[in-house]
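A single protein chain has been omitted from the complex, and every remaining protein chain is retained in its original position.
By written order: A, B and C. Residues from 1 in each chain.
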Amino acid sequence: MIKVGIAGASGYTGVELIKLISNHPQARLETITSSSYKGKPLTDIFPSMRGFESLICEELDAKALSTRVDLMFLALPHKVSMAYAKPLIEQGIKVIDLSADFRFSNRASYEKTYQTHTAKDLLEESVYGLSEIYRDKIKGARIIGNPGCYPTTILLALLPLIKEQILDTKQIIADSKSGVSGAGRSLSLATHYCEANESITPYKIGNHRHTPEIEEILSIHAEKKVSVTFVPHLVPVTRGMISTIYGHVNKSVHLTDIYQAYQKYYAKEPFVRLLPNGCFPSMSHVRGTNCCDIGCHFDENTGRIILISAIDNLLKGAAGQAVQNMNIMFGLADETGLNYVQTPL
Amino acid sequence: MIKVGIAGASGYTGVELIKLISNHPQARLETITSSSYKGKPLTDIFPSMRGFESLICEELDAKALSTRVDLMFLALPHKVSMAYAKPLIEQGIKVIDLSADFRFSNRASYEKTYQTHTAKDLLEESVYGLSEIYRDKIKGARIIGNPGCYPTTILLALLPLIKEQILDTKQIIADSKSGVSGAGRSLSLATHYCEANESITPYKIGNHRHTPEIEEILSIHAEKKVSVTFVPHLVPVTRGMISTIYGHVNKSVHLTDIYQAYQKYYAKEPFVRLLPNGCFPSMSHVRGTNCCDIGCHFDENTGRIILISAIDNLLKGAAGQAVQNMNIMFGLADETGLNYVQTPL
Amino acid sequence: MIKVGIAGASGYTGVELIKLISNHPQARLETITSSSYKGKPLTDIFPSMRGFESLICEELDAKALSTRVDLMFLALPHKVSMAYAKPLIEQGIKVIDLSADFRFSNRASYEKTYQTHTAKDLLEESVYGLSEIYRDKIKGARIIGNPGCYPTTILLALLPLIKEQILDTKQIIADSKSGVSGAGRSLSLATHYCEANESITPYKIGNHRHTPEIEEILSIHAEKKVSVTFVPHLVPVTRGMISTIYGHVNKSVHLTDIYQAYQKYYAKEPFVRLLPNGCFPSMSHVRGTNCCDIGCHFDENTGRIILISAIDNLLKGAAGQAVQNMNIMFGLADETGLNYVQTPL
Partner (left out) sequence: MIKVGIAGASGYTGVELIKLISNHPQARLETITSSSYKGKPLTDIFPSMRGFESLICEELDAKALSTRVDLMFLALPHKVSMAYAKPLIEQGIKVIDLSADFRFSNRASYEKTYQTHTAKDLLEESVYGLSEIYRDKIKGARIIGNPGCYPTTILLALLPLIKEQILDTKQIIADSKSGVSGAGRSLSLATHYCEANESITPYKIGNHRHTPEIEEILSIHAEKKVSVTFVPHLVPVTRGMISTIYGHVNKSVHLTDIYQAYQKYYAKEPFVRLLPNGCFPSMSHVRGTNCCDIGCHFDENTGRIILISAIDNLLKGAAGQAVQNMNIMFGLADETGLNYVQTPL
């Protein structure tokens, strides 16, 4: 039994983790923390949990946790997480951080996008938690930077083609659509029901913080600087994310090369579903699952390729992938606690 | 040309009024005010207005307005409006107030529900702006308390049956459903997209502030104390309201009596659509119109009656009825500026 | 391991059963049938099932199934199920029918509401599958008539008060709101996205087929004829149901009596969550769970009581309760395969 703690229990990612760990056959939820709800029962924050989970929100105290938990999930805001990770690691507690604070290997890139990093050693040590690509490193890691939701859809679709040098790295465009839960539970006019409902709005065009995260990982695997044009859109669904990615292949690539590249990396992966030619993902097909569905439209004449990649932003895009990473770190099969079929239509 | 000002331009009711006055053939929008957006163009608050309206938000200064406007709409919060109404009236400016501040004729009832009233004389003078019922008084009024959205649906359905002594006044139940715009544009967890979406939530069960408003008007027309059981529900639509009302008729009432009662009060009313027996309202049938649709199911054997009443909460439930009242005050036909067919599906 | 078959795999209830049985630790899905999709893989009908379930739709052949399955769920249309139940029972296969065909003990009542019944013996034998109320009978049953979704919300809220003679049986009103999945997956204008979206519509006012189902069960437990005024509303959510029920208590009832009545029947029930006084259910709190949440507002002065009851219409209102009944029939704990926490927000 892995003893687990979750920090940031009052957010959408936090409660998603709580649900997953509650259902997990090999993990036990020992503590949840929340600075704003300290001392309050979880069911005050999420009444849906009545009868399923009776924990009380605690304060995060690394020392006190050292004997109680093996692993801590940090579902805290960007720039806040870094202060909590270090004392936990020092107490011998493994950390899976769901903010951006431990995703970058290039510190300058992080600092340009976010702020000065106060846990540089850990940043260097941390492993990017894109499970299918970094499984070997995740196994031995003490600290994981769990990927962003947009990067997860885009990287899983692109990396096999980048690594196999199939794709022209200079012409990549990703048009992504995210459900509102991706913006979190804090209040803003953009997430007011009447503003988000019945509308689609592109935002942070050309300067979303996930762009450097995507580009860093692509560049590492391309072994050269890769730039991506990325436009996210807020869409009126609670949970779900889909990216439509446009690119060009390098010369003399055939459809079979593309499928072979995907097979090479994902044939044995339980959570990447490569769709047959002519089939395409839909947000609804992955909702409530930890799957990433990938579909591909390729025009051999022009070399143009269109990739569609869909996830549930709170599962494969956040809490689900985090639990998958926990499974890998603790020697369990990836699917443990994740392979049941969710009920949402 | 009626010269019009609108206070509280940054809310959903405020912008709805702006749209209606912009389209009105006999009214001209002279000023809009907003304490939070003073000095900013309306299009900063509502980009949809680009090209249609170029006004800048001002501060509300009754004296300065005296030569500029004939009528001021106050789309301000409850308990705030009362302070603004008096100086406007003193400057000879008519006032249609969309808060609850001038809806009650019984001050004690207002003060029990809201707070101490600071403009008692005006409260006594003010006319309840349920256009179809109070038309004669509205004509000569200096100040109107525009009805709440829930009361509008419930009162329009009940009053003809109450006034004709058809209904048993002791067994009235109203189960109402309101779109999220009824909660306004300010931020709250209940109106966060992810919380309101895919859910229906009853709230303020047994103690909503519209209950005393409904009961006061019903009691006046019944000439005795009427109590109503009222449960409002927040529903995942932006705009729309529907009330399902349950009651009992007094002895020996026939279906024709019911229809005759409605005909008596609404036969010539452009904005109350009495549906034929067997037809019932739907929120979608009134969206974008100033209409209140009323349908009736009556079981002669048991005396049980079910009334369904639907409006667009921002139109007949707020801004539309306010403009209808302005038309009545200024001797125009009710439909002026309101009788075009809106485009929403 | 219970060997299970599901008939009607292409509907929303069918696929929900498939998901539940796929996740069930003590049951194994042996066959799915569909007349319209015979020979086709389930993943053609529901691409979300890719990788989770690889079954092919078969034809329903009772004889061939006798050695393969212990229990058959029939997720077939009303009036169709009855023809399939008999041969299955004759082969020694237990049946849980999710249509209305085996819900009535009074055949005349069924036939008035639906059509001539062609399996009268089975109708007499069948047990009404409201798990919490009929647990003892369900244990030994060969055939279960699984309750309708509306009756489930209304009966679970009312029966303790009816059985304890707390409620006046002559004044019960139920105002129910159902998500669109309750109308099934077949096509109709009412379920077209643009018609259902952004609207609420009452329907079948005074003559919905669930009324006699509700009244029969209430009358049995009240030991006298009970009538209910019932108005269902179609609401723009995919899954979810909430009923607001209005009634009067009999003389000298106190709040504690009401809570005691509920405690008496539900204290040990895992799937009925009685909310503390002042707390009320919301659709979102039960989505993805098999729970029925019940809240109560009681005015001791007037004797008026308001009950709110919410379920996930596809779980406690259909497939979830069916699996709960299977658990009871096969001696398992009710929660088996049902007590994990679902991920939907």
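Everything that follows uses one rule, which is that contacts are C-beta pairs under 8 Å (C-beta built on N, C-alpha and C of every residue); 3 or more make two chains touch, one makes a residue touch a chain.
Values in this document were obtained by computation on a predicted structure and should not be read as measured data.
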Among A:Ile162, A:Leu274, A:Ile308 or A:Leu338, which one touches the chain that has been omitted from the display? A:Ile308
Identify the residue among C:Met1, C:Cys194 or C:Ala267 that touches the chain left out of the display. C:Cys194
Quickly run down the residues of chain C that touch the omitted chain. 12, 180-181, 185, 187-189, 191-194, 196-198, 236, 238
Going by the touch rule given at the top, which residues of chain A touch the chain that is not shown? 171, 173, 175, 177, 194-195, 198-203, 205-206, 227, 229, 231, 233, 235-240, 242, 244, 246, 280-284, 287, 297, 299, 302, 304, 306, 308, 345
Touching the missing chain, which residues of chain B? 12, 16, 18-20, 22-23, 47-53, 181, 198, 238-239, 270, 273, 275, 279, 282, 284-289, 291, 293, 312, 314-315, 339-345
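Simple rule for what comes next: only the chains that are shown with their structure count from here on.
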Report the most central chain, judged by the distance from each chain's C-alpha mean to the global C-alpha mean. C
Greatest Cα-centroid separation from chain B: which chain? A
In whole angstrom, the CA-centroid distance of chain B from chain C equals 39
So how far apart, in whole Å, are chain A and chain C when each is placed at the average of its C-alpha atoms? 37
Give me the residue numbers in chain C that touch at least two other chains, ranges are fine. 198, 238-239, 282, 284, 287, 345
